[in-house]
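Comments concern the structure below.
For this depiction, one protein chain was excluded, whereas all remaining protein chains were kept in their positions.
Letters are used for the chains, namely A and B, taken in the order the chains are written, and counting of residues starts over at 1 for each.
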Amino acid sequence: MTTKRISPELFEKLVGLAALELTAEESTYLFEEMNHQLASVEALSQIPLPEDVEPSLHGLEPKGLPPRPDEWKPFAHPEAIIALAPETEDGMIVVPDVKGAK
Amino acid sequence: MKDYEVIIGLETHIQLNTETKIFCSCKADSWEAEPNTNICPVCSGLPGVLPVLNAEAVHKGAILAAAMHAQINTKSYFDRKNYFYPDLPKGYQISQFDQPIGRGGYLDLPLENGETRRVRIHNLHLEEDAGKTKTERGVRLLDFNRCGVPLVEMVTEPDLRSGDEAAQYLIRLRQLLRWIGVSEADMERGHLRCDANVSIRERGTTVLNTKTEIKNVNSIDSVRQAIGEEAKRQIELVESGGKVESYTLDWDADRGKLTKMRSKETEADYRYFREPDLLPVVLSTEEIDAVIARLPELPLARRARFEQEYQLSAYDAEILTSERSLSDYYEAAVAAYAGEAKTAANWMMNDLSRLLNDLGKTADQLVLKPENLAEIISMVDKGKINAATGKSLLKKVEETGKSPSEIVDDEGLGLIADSDALRKQIEGILAGASAEVASFRAGKESLLGWFVGQVMRSSGGKADPKRTREILLELLNKE
Partner (left out) sequence: MSLTQLSAFEVAHKVRTGEVKAAEFAQAALEQIRAVDGVSGSLNPGELDPIEESKVHAFIQVTQDKAIEQAEKVDQKIANGDEPGLLAGVPLSVKDIFCVEGTRTTAASKIIANFVPPYTATAVQRLVDAGAIVLGKVNLDEFTFGSSNESSAFQPSTSNPWNTEYVPGGSSGGSAASVAAQEVALSLGTDTGGSIRQPAAFCGVVGLKPSYGRVSRLGLIAFASSLDCPGPLSRNVRDSALMLQVMAGNDPKDSTSSTLPVDDYLGALEQDVKGLRIGLSPDYEAVYYPDLESGELHSEPIQKGVREAVLRAAETLAKAGAEIVENVPMPNTRYGIPAYFVISRVEAASNLHRFDGVKYGYRTPEAVEDLNELYRRSRAEGFGLEPKLRILMGMYVSAAEHASSYYQKALKVRSMIRSDFEHAFDPQGAYRLDALLTSTTATTAFKRKAVYGNSVLMQYSDQMTVASNHAGVPALTMPGGLDENGLPIGIQLIGNDFREEMILRIGNAYEQLTADDAWRKVRPQVLQGEVRA
C-alpha cells in the first residue's frame, strides 16, 4: 500500500505557489518523488532530540566581519544590469501587468 | 443608532536616512536619479551576489527603538520573506520576523482634551525596501533604484480611536523621527509610509471585530480622511444589518475615495526562514546602553520642561519644541540672555520664526547664533536700540555674519542716551515751539506725546524714548 504523505490537492497548490506549471507526466513523476522524499524525511520525527538542542543557522557559526561602514561605492555599470533584461523601455524593465490589478 | 468607537492600528514604514542602502553600497536616496541608475548586482537580485549589512542602518534602528522605549534585542536575526512580485528582484525580501531589533515600546500622544493617549508598539524591525513599478498602456515598468533602501517597519497595537488620533500619531512620529535624526520623514517622498487597520465596536465592549486594511495612506490628511470614511462605511454597514469583511482597501487621495483591492481571507504564507547569507545582528548591552544614554531629550519631555522651567504657556512650549533645532536654539538663547525666558520666547516665535520661514532654513543652519539673538534682545531691554532696530538686526546679522553690536556701531543705530546731547536738542525744540509749551503749561498735558514725536523726528528715531520723556517733563515743568 502506498502511503501518500501529501495529497494531490496540496501538491497542486504547491505548484501554484511555486509559480510553476507541470505537464501531466512531470506532475506524476514529481508527485511520486516528493512522497518518496518525505518518507525519508520522516526519519527526522524518530530522532530523540534532547530538550536543550538549539536549531543551528549554520553548522559552523561563521565569524565574519562586523557590519560594513556606511560608505557609498557605486557600481560602475548599472546599465549592464538592465541590459540583461529580456525587455526594456527607457531604462526600465518591462513586464506584463497583473490581471485583475487596479 | 448605537454608540460606536473606532479601533485603529497603524503599520508604518520609515526610511532611514543612511548614506547607503541596507545590504549594498548604492546610495540610499535616489529621489533625483533616473530609473535604474542607482543599482548594483546585489540590490537588483542578480545571482551569486550576497548582502552585506550596513552598520549605520542597525545603529539608526536601535536609536529609533530606544526613542520608542522599545526593548532593544542584543541578538536579532534577518529572515527571508518569500513571495513573487516584480518590484522584489530576489523573490524574497530580507526582513526581520520573530527576533526583530526592537520589541514593545510606545509613543505618547497629547490629545486636544489635555489627556495623553499611549499608543503601544508591537514590534519594530529592519528590512529592505522594494522597487517601484508603474503601469503604462497595460505593461509594467520596473525601477529598482529604491530596492534595498533601509526601512524600519513599526506596527502599533490597536490603540488609536479616530482618524484625528491617527493623524496625530503620524505628526508626533514624524516630529520624533526628525528629532532623533534617523529619518527625513518626508511623507511626500515616501520616507514615512502608512497602512491603517480599522475596525469598529460598540463603545464599552472590548471585542476586536473584523478589520479592514487601508493601504497607501501617505499623508496626514489622507490618514484622517481615509479612516473617517472607512469608519463611517463600517458603521453604516453594520447599522443596516451587514457584516464587515476582511478587505484590503486602497486610498485614492486625489478622489478622496476607498477602493477594494482584494479580499484578505487567506493570509499569504511567506515561508519565513533565517537569512543564511547574513550573520545575526549582535548589539552588546554596552552598545545598547550607549545608544540610550546618547538619546536626546525627547519632544514631549522637553515641552513639559519648557513649561516648567521657563514658565511658558503650553502653546509656546509646543511651538518651541516642534523641531529639535528650534528648541536647542531657544535653550541656547535663553542661556545667553539675562532677561525673562518668555521675552526670548516671543522673539523666537515671532521674529526668528519669520526669518526662518523667509530663508527656508532650520534654526541650526542660521548664521545668526543664539548668542546674537540674546545680545539683540538685551540691547533692546537696555534701551541701547529700539525694538524696530532690534528686529532689523536679525536679518543684518544673518546676512553679514557680523555681531549685533558691531552693526549698531558701524551703522550708528544706537539710541541717544547721552543726557547732555539730548537735553540740548530738546531745549532747541522747546524754544521753537513756544505756543505748544504754553498750552502744555496751561494744563494740556496730552501734548507730551507731540513733544516726544518732535524729538524722535529730529533725532531720526535714535533718541532714547524713556530719557526723552524724563527730560521733557523736567524742562516743561520747570516754570
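Everything below uses one rule, namely that a residue touches a chain if its C-beta (ideal position, glycine included) is under 8 Å from a C-beta of that chain, and two chains touch if they have at least 3 such contacts.
The model shown is predicted, which means the values in this text are computed figures rather than measured ones.
Under the touch definition stated at the start, the shown chains contacted by the missing one in the entire complex are A, B. Only one of B:G45, B:P299 or B:P404 touches the chain withheld from this view, namely B:G45.
One chain of the complex is left out; on chain B, the residues touching it are 41, 44-53, 80, 82, 84, 86, 89-92, 140, 142, 269, 271-273, 276-279. Mapped onto chain A, the footprint of the missing chain covers residues 1-3, 6, 10-11, 14-15, 17-22, 26, 29-30, 33-34, 36-47, 49, 53-65, 68, 77, 80-81, 84-87, 93, 95-99.
In this section, only the chains that are shown with their structure count from here on.
Centroid to centroid, with C-alpha atoms defining each point, chain A and chain B lie 42 Å apart.
By the touch criterion stated above, chain B contacts chain A in their complex at residues 18-20, 25-27, 34-41, 44, 46, 52-58, 77, 84, 86, 135, 138-143, 250, 259, 261, 269, 274, 276, 279-281. Chain contact summary for the complex, chain A toward chain B: residues 17, 19, 57-58, 62, 64, 66-75, 78-79, 81-82, 84, 89-98, 101-102.
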